[in-house]
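Just one protein chain is left out here, and the rest sit where they should.
Per-chain residue numbering starts at 1, and chain names A and B are given in the order in which the chains are listed.
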Amino acid sequence: MAELEKTTPLPAGNQAEPQANGSRTDGSQTDEPRVGVYICYCGGNISDHVDVEAVRERMENVPGVAVARTNMFMCSDPGQELIMEDLRSGTINRVVVASCAPSLHETTFRAAIARAGGNPYQYEHANIREQVSWVHHGDPATDKATRMVAAATGKARLLRPLEPIRVDALRRAVVVGGGVAGLRAALDLAERGIEVALVEKSAFLGGGVARLGRLAPTGEDAAGLVADLAGRVLAHPAIVVHAGATVTSFGGYVGNFKMEISPAPAGDPATGPAAASAQAQETGAPGRLADLAPGDYAPGRGVAAPLLASGPLALETGVVVLATGFADYQPRSGEYGFAEHPEVVTLPRLLRELAARDGQTGNVLLLDGRPIRRVGIIHCVGSRQIPGVHQEDENGHLNEHCSRVCCSAAINAANTIRESWPDTHVYEFYRDIRTYGRGQEEQYARASANKVVFLRFSAEEPPVVRRGTEADGFPLVLGVKDELTFGEDLDVPVDLVALATGMEPGPIPELVDMLKLPVGADRFLLEVHPKLRPVELPVAGVFLAGTCQAPMDAGETCNAASAAAVKAVSLLGRGFVELDPFVAEVNAEACTGCGACVEACLNEGALALEEVETDGATATRARVTPALCLGCGACAAVCPEQAIDVNGWTLAQYEAMVEMIVSDAPFASCGTCASRAGCGAGAETAPGA
Amino acid sequence: MSTPDSHSGVPQGKILVLATESCAYPGADSVGQAHSSYPANVHILRVKAPVLFPERFYLDCLEKGIGGIIIMSCGEECPYEGAYKAMARRLDRIYERMKERGLDIRRVRLTAICTVCNRAFLNEVNQMEQVLQELGATAAA
Partner (left out) sequence: MDLTEHTFDALVVGGGIAGLQAALDLADQGHRTAIIEKDASIGGKMIRLSKVFPTLDCASCITTPKMAAAAHHGAITLFTCCDLNAVAREDAGFVADVTQQPRYVDVDKCIGCRKCEYACPVLVEDAEQGGFSGRKAIRIPFSNAIPQKAVLDVENCMLCGKCASVCPTGAVVYDQKPEPLRIRAGAVVLATGFELTPIEDKRQYGSGEIPNVVSSMQMERLLAPHGPYGRVLRPSDGKVPDSIAYVQCAGSRDASMGVSYCSRVCCMYAIKQAMLLSGSLPLADITIYYMDIRAFGKNYEQFYQNAKAMGIEFVKAKVARLDPGEDGAVAVRFEDQSGEGVSTREHDLVVLSMGMLPGWQPGEACSVSTASDGFVRTIRPKMAPSLTDVDGVFVAGVAAGPKDIVDTITEAGGAAMEAAKYLAAHAARNQAQGRTQGRTQGQEATNG
C-alpha cells in the first residue's frame, strides 16, 4: 500500500521562513495559509469511483495548497502520521482531509493535528465518500470530489486558530427515571463521588423490572434484585431521590444544566406509562399505598420512594442521564381477541400472576379460580410489525423493531408452568425463536424437553383466536397455519391466550421537547452512533441508559447504564468541560451597538448589549456569553456592520467555498506554465515534504 | 440530461445545498449509505443553521454562477428554537429581492430533510435539476 502514498510537494506562500510548529497564538505574519490536503482511498470505497490521484494532482492548481497527499486509510496511524509530520515540519499550517463523512472522523483528525502541535480548529473536512463516491460514478465523481476538496481548501485558508471554551462543571448528575437503568447509573455515579439527584415520575423505584417475577434465563427473583438496588440507592448519602416528580423546565449547558422538577399531578395519566394504570386495574390496585413508607416493597410496583412534596424545585447539575424506560405495548381491542374475550391476557399480566404464585406447585394452574388446562402464547404482538401486513396504531405508527426479551420471557413462563403445574400444557405460536442470550438457548431446549409445543406462523398469516364451541371443550380456539408441519391448518383449543407484547418507548413527549432529544424511526431515543458513541446524544452532557434507547433485558440495561455513568464520570472528572469554540464573536471595533443581533438571537442570555469604556468615552457594544451561544449565526445575518460572526463557520468562509465550487481553476491543465497563482509545477520541492 | 460541461459530463448548472449539521447533512450521508445516486452537480455545504446567511449571500451565489440553491433545514425539528421561523421570514425577503432583479424564485428553495429522509432528499435535488433545465444553468443570463 505504501506505493499509494504519493506526494506532491508544492511551494507555499512563505517558505523562505519555515515556521516553528504549534504557533497557535502567534501573530498574523506567521499565519500565511499553507494548506495540506490529504485524500483517502478508503480501501476502495472512495478510489473505486473517484480517481484519487487525479484529485491530488488538481490540487496543485489551487491557491494556498502547500502539499497534497493520498493514503489507503487516512484514519489509520500511518495516514494520520502523514498529516502530523507535515505540521511538525512546518510545511503546512492548515489541514483538509477528504475522506468519509465528518461524523466519523472529523474528531480523529482534529486530535491528530493537536498531537502534532497544530491548532485542531484549522481543519476542514471534505466528505467525498458518502456525498461523492457512493452516489456518483466515473469522471463526474472525480470532478465533484475535486470541487468539494477545493472548496474545503477555500474555507481552510480563512480558518483562524481557536481555543476550546473551558466551562467549570458541577460534579453533580441528575438521573431521570428510577427503573433499574436509573438506579444502576445513580449508584455508579455516587460511588465515584458524584452527587446524584434521581427523579422518578411514579411513587416507586424499580420500573419495568419490578413488574416481573423470575427473570429469564437464570431465574433470579426480580423483586429481590430491585429491592437490593433501590435499597442501596435510598441509603447512599450522595443520592437524593425525588419520586412522584416530573421535569418541568430545562436549560443551561454541559457542566451547568439547570432543571426544575415539580410534583407529578395526581391522577394525570402522564404520571406513569399508560400501561401502569392498566396493570393496576388488571391486578387490582393495592389500595393501601398511603401506608407504605420509603423503602417498603410493593409487589408488582417496586420500592416506595420519598415523594417530592412541593415544587418547583430547582436542580443544578453537570450532566443528565436519561433512563426513562419503556412501556408495554397495549394490544388494540380485537387484536387476537384482546378485550373481546376475557381469557385473552398479555404476557406481562401472566408473568405477574406467576410471580404471585412463586414457589407454588399443583396439578393445574388456576387463574381467577379457573383451571388452565392449556395456554397458548402468541409471540411478536406489537413487535416486528410489517408495513402492509400489520395495522398501524391511531398515530400511524408501526413497531417494526424486535422487542428482544419476549421470546425468552415466554419460554421462561412456559417452563415455570410446565414444571410447577404439569397438567397445564403450553403452546407457543412464534415467528422465530430468539433465545440469543447466554443460557437462553438452554431454556429453549428445556422447554422442548418439558413438552412445550411450538407452532410457527408467518407474519402474513397470524393465528386467529375464536370462541370455542361446546364440542371444542375449551373457551377459546387458536387456529394457525403451522409452518413446522408443512403449512397444515391446526386448531388448538385453549383456556387462556397470553399475548407476548413488545416494548415501546416510554411516553416522554415533554422531555423530548424540553431537552430537544433525537428520536429514531422506531420512536426510541437515538444515540449519536451505535458503536462509536452508543450512550451519547448530540447534546453534550446528556446520556442514554437502558430501554429508552432500545429494548434490552435487565443485564443489558445495567451494562448500558454503567456505560452511560462511566462517560459522565469521565466528563466531570476534571471539574471542567471543554466545549467547541464555534460561537459568535463580536468585533468590538466595528460594532455600533445597534442591537440588531440581540434582537435576532435565539437563545436568551447569549447576546446582550453592554456599556464599555473606549478611549474615555462610554459606548454600547454587543457581548456574547460563549457557554450559552448556540452558534446558529442568526446574529451574523442581521448585523449591518458585519461585526459579528460565528467562529469556525464564518460567512467569509462560506463565500470562499462557493467561489471554489464555481471555479474551474483546479481543472486547468497545468503543464509547466507556472503562470497560475498557486501552481507549483516546476518549482522547488517543499522543505520537509 | 442536458449538455455536459467541459470537464465532467454532468448536467450544466451547479446546485448548492445548504444542509444542516444535525438533520439534512446526515440525511445526505444516509443517501450515500444507501448508494442511491443523484446528479453530480449537487454540492453540499454543512451548516449549523441556515439562519446564518443574509439575503445578499443567496443573491451573490446566483451571481457567481450557482444555478439553484436548496436550503435543507431541520424544519420543526430544528435544534435552534425559532431558527426555522426566522429562516422562513428571511426567505420571503430573499424572494422579494430576487423578483426585484428579475430572478426566478424557483432557483431558491427551503425544505426540511431529516437524517433518514432519503427519498425526500432525492426528490428535492431532482426537482431542482428540472428547474435548471427549464430556466437555464445559471441565473446570470
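In this section, contacts are C-beta pairs under 8 Å (C-beta built on N, C-alpha and C of every residue); 3 or more make two chains touch, one makes a residue touch a chain.
Bear in mind that the values here come from a model prediction, so they are computed numbers and not experimental data.
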* Consider the whole complex, including the chain that is not shown, and state which of A:Pro33, A:Pro140, A:Gly213 or A:Gly437 touches that chain. => A:Gly437
* To do: For the chain that's not shown, point to the residue among A:Gly334, A:Gly362, A:Pro530 or A:Gly595 touching it.
  => A:Pro530
* Selected from A:Phe73, A:Phe576 or A:Phe667 as touching the chain missing from the view -> A:Phe73
* **Residue of A:Ala66, A:Ala150, A:Val180 or A:Leu367 touching the missing chain in the full complex** => A:Val180
* Structure fact -> Among A:Arg69, A:His105 or A:Arg374, contact with the omitted chain is made only by A:His105
* **Residues of chain A (touch criterion as defined above) contacting the omitted chain** => 1-2, 42-45, 72-73, 75-78, 80, 100, 104-105, 107-108, 111-112, 115, 180, 184, 188, 191-193, 215, 218, 220, 225, 228-229, 383-384, 386, 400-402, 404, 432-442, 445, 456, 483-484, 486-487, 520-522, 524, 529-532, 534-535, 549-551, 553-556, 558-567, 569-570, 573
* To do: Go through chain B and note every residue touching the omitted chain.
  => 33, 35
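The working rule: only the chains that are shown with their structure count from here on.
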* Can you list the residues on chain A that touch chain B in the complex? -> 101-103, 127, 129-132, 134-144, 147-148, 151, 516, 518, 521, 538, 582, 600, 602-603, 630-634, 636-638, 646, 649, 651, 654-655, 657-659, 661-662, 664, 667
* Touch list for chain B against partner chain A, complex -> 6-10, 14, 16, 22, 26, 28-29, 31-33, 35-38, 40-41, 43-49, 51-54, 57, 60-61, 64-66, 79-83, 86, 90, 116
